[in-house]
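Every protein chain but one is kept in place in this view of the complex.
Chain naming follows the written order as A and B, and within any one chain the residues start at number 1.
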Amino acid sequence: MAGEVSLNGSMHGTHDHVGGNYLNATKGLKSWLLTLDHKRIGIMYLVSVCIALALGGTFALLLRTKLLHGGYTPEAAAFIGSSKDYNQWMTLHGAVMVFLFMIPAIPAAFGNFVLPMMLGAKDVAFPKLNLFSYYLYFTGTVMFLVVLVMGGLDTGWTMYAPYSIVHSKTAVPYATLAVFILGFSSILTGLNFIATIHKLRPKGMTPFRMPLFLWAIYATSVIQVLATPVIGILTFMLFIEKIMGIGFFNPALGGDPLLFQHLFWFYSHPAVYIMVLPAMGVINEVIPTFSRKPIFGYKMMAFSSLAIAFIGFVVWGHHLFVSGQSPFANVAFSAITLTVAVPSAIKVFNWVSTMYKGDIHFTTPMMYALFFIYLFAIGGLTGIFLTALPGNIHTHDTYFVIAHFHFVMVGAVIFGFLAGLNYWWPKITGKLYNNKAGVLGSVLIFLGFNLTFLPQFVMGLKGMPRRYANYAQEFEIYHQLSTAGAYLLGVGFLTVLLYLLASLAKGKKAPSNPWGAASLDWQSTSPPHMHNFEKTPLMGDPYDYSLVSHDEKTGGYVRKPGEGSSAHH
Amino acid sequence: MSSTATAEPAHAHGHHGHEKNLAHHFDTMEQQFDAGKIGIWLFLATEVLFFGGLFTVYSIYRANHPQLYHIGQYFLTWEMGAINTAVLIFSSLTAAWAVRAAQLNQKKILVSMLVITFLCAATFMVVKYFEYSHKIHEGVLWGQAFNPSDAELNHVIEKIEHKGGDPKAIEFLEAIKERPVAEKKDMVAPLQMFFSIYFFMTGLHGIHVLVGMGLIAWLIVRASKGQFNNRYFAPVDSVALYWHIVDLIWIFLFPLFYLIG
Partner (left out) sequence: MSKHDEHHTLGHVMPASTLINVFLALIVLTVVTVAVAQKDLGPLNVWVALFIASIKGSIVCAYFMHLKYDKKLNLLIFGISVVLVLIMITFTIVDSHFYYNNIDSYQQSETFQAAKAAAASSAAK
């Protein structure tokens, strides 16, 4: 091989012997925009999804404000925006939150940052592909902004045919393209993580010695790779159908509208687990760390993540119970969906058991984790009402469904995301934040969340349908409570933003391991070195907290030397 | 990534310094090769599900409207499809052989196998071009654009008679001949779905062939510069795998559209 021209200068030999940490090792905008470093790409995702969260949240506040008054008098109907505006806000709130925030939030932001570090690796398996995924995400986001300019979207985030192809006058083709592109971003991220987890584990780190966050990310990635292509082809068909006058899903042209729903939910139900599994992964790290106890039932946790992922593929029909789906399929999908409750319940049981007799520290991430369990339990139990066919027919397309999935999925993502953000913040930025402000923020968000969505359970059961811009007077009190909750939620998010900005500006320097966690990522400096670790980290059980001891000098924890082998690859 | 050398990380990189195509975050070529394989196979799995959505659409319409497929098949020329099948199978052989040549450091064979594969792909697209242009000319199109000419209808009726096909199909086609366009479009409404699916699936497959041609051209350039060897041929391997999946999809498309009625 000697004497041949090196093609991949960047891949070979250079070994970037950089000093300092990943934030200041190289400078300039270009060093960020073209970075192949998983940590910087993670940060770019983090900033992007936070902007998406703010955008989706703004739409939520607009639609909740509109619903402050029922439209039973003309004055009230004209309170803010028209019903058409409402349709747009409702759609864009859903679409932005699902595609731009919840799906990439935890895996793309924290997964990118933490996953290679938990493996003691230098990067993900395919760094260039990783950057490419980010730019696909970026392009998809820009496409969504184009949608806003080109007449918005009023189809609901589900874009059901034939309404979206025949009747909607809004920018449906742009939206389908955006979803198509975002889908590929998601696929490539998942692909990258699976290859990384398989091939970049250090010698001696068997699958069952990985932190559970990695199991969660792995299960998520499997869904991303195997389910997302279906929504890719579906949005592509919708796009072609719209511009070329084909009628795959239009009964007036011999098409089949239910087929659209089948294909749509073949992706979009598993997508729920793309959102919720990584959040569970974060909770798996936070709860044992702040209970100072190993996680209860490690293997059950690992397998339940995989079980949720695989069962999730065969339950999509529960979204079609009243769409004209056959009674046979209704019964089958109802029964299979109920089985999802088993692995979900195992997780809740194990989190609670981990805390049992633990030395619980009420830090900000732990607060979010505790709230997470509460939200997930309520969301999960109301899911059983919805899975059971009779209950579903009563509550189908009512606010009960809205409240259910906001508790189980949105609550999970937001609280998991904030738990992760507060947990890894010192590692990512090298700064500590004010824990009192953090706890205050978490309590505000928790109260706001409950005030927003608990009344929705009630009005849903009383028959308030979802997606309506208008309602009968009897529902007004619930809507007003809900709107008040939405604003409280907004105040909570502002609190979080403020104390994190304050931490960036003048936070105390964070020690390497401020929480006393035992996984490998905490053995790097805060913020980490450009290549993650200055010294090869010492392996050990990721939940064995006797491996670390408190260090008076830095105020953090240090790994006890000599125990465990080095994480060589 | 630019680098400003200062402190040396503790676990130095010296031990694998002489493999020049080894990325910095991998320790051995084997590890890098295996990771790449997992990556490409995951990508192929997404391709299977991507086309799987379309096969679902195909199956739903076939299961509920078998008569459409029965008639629609006669609008296609199976000989063309068969030629393309043989061409793609042969190109799969040369693609597989290209991988073998790379593994054995046979640079000349590698380049010529890649060139043959590229030419086969081009042949496939030329045949497709003739197929498509004939259909476009005769108005055998997708969705609401479906408006077959009477000449084409006569031709198809002849084919059905020749094969001793279903008299009902002939009756149906006879009935729509010599009608005003609007009326004809209305009558053939169910049949247009067959062509919508046909054009969508073969069109998407054709796009995959074009992408494959681009990738193979890129490989030809790199291979002729001698950039591949028995330790580093992942690009050849990956593109070959992609090419085989393109072939594999066609292996299913061919009988499903051209042969069975």
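In this text, a residue touches a chain if its C-beta (ideal position, glycine included) is under 8 Å from a C-beta of that chain, and two chains touch if they have at least 3 such contacts.
Quick caveat: nothing in here was measured; it's all calculated off a predicted structure.
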| item | value |
| --- | --- |
| Hidden partner chain, touching residue among A:42, A:211, A:232 or A:254 | A:254 |
| Absent-chain interface as seen on subunit A, which is shown | 198, 226, 230, 251-252, 254, 256, 258-259, 262-263, 266, 313-314, 317, 324-329 |
| Subunit B residues touching the omitted chain (full complex) | 15-16, 18-19, 28-30, 33-34, 37-38, 41-42, 44-46, 48-49, 52-53, 55-56, 59-60, 62-64, 78, 82, 85-86, 89-90, 92-93, 95-97, 99-100, 103-104, 230-231, 233, 237, 240-241, 244-245, 247-248, 251-252, 254-256, 259-261 |
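Note that only the chains that are shown with their structure count from here on.
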| item | value |
| --- | --- |
| Geometric centre distance via CA averages, subunit B-subunit A, whole Å | 35 |
| Subunit A - residues contacting subunit B, complex | 1, 4-8, 10-20, 25-26, 31, 34-37, 116, 121-127, 129, 187, 190-192, 194-196, 198-200, 225-230, 232-234, 237, 240-241, 244-248, 253-256, 259, 262-263, 266, 529, 531, 533-536, 568-569 |
| Touch list for subunit B against partner subunit A, complex | 1-11, 13, 17-27, 31, 34-36, 38-39, 42-43, 45-47, 49-54, 56-57, 60-61, 142-145, 189-190, 192-193, 196-197, 200, 222, 225-227, 229, 231 |
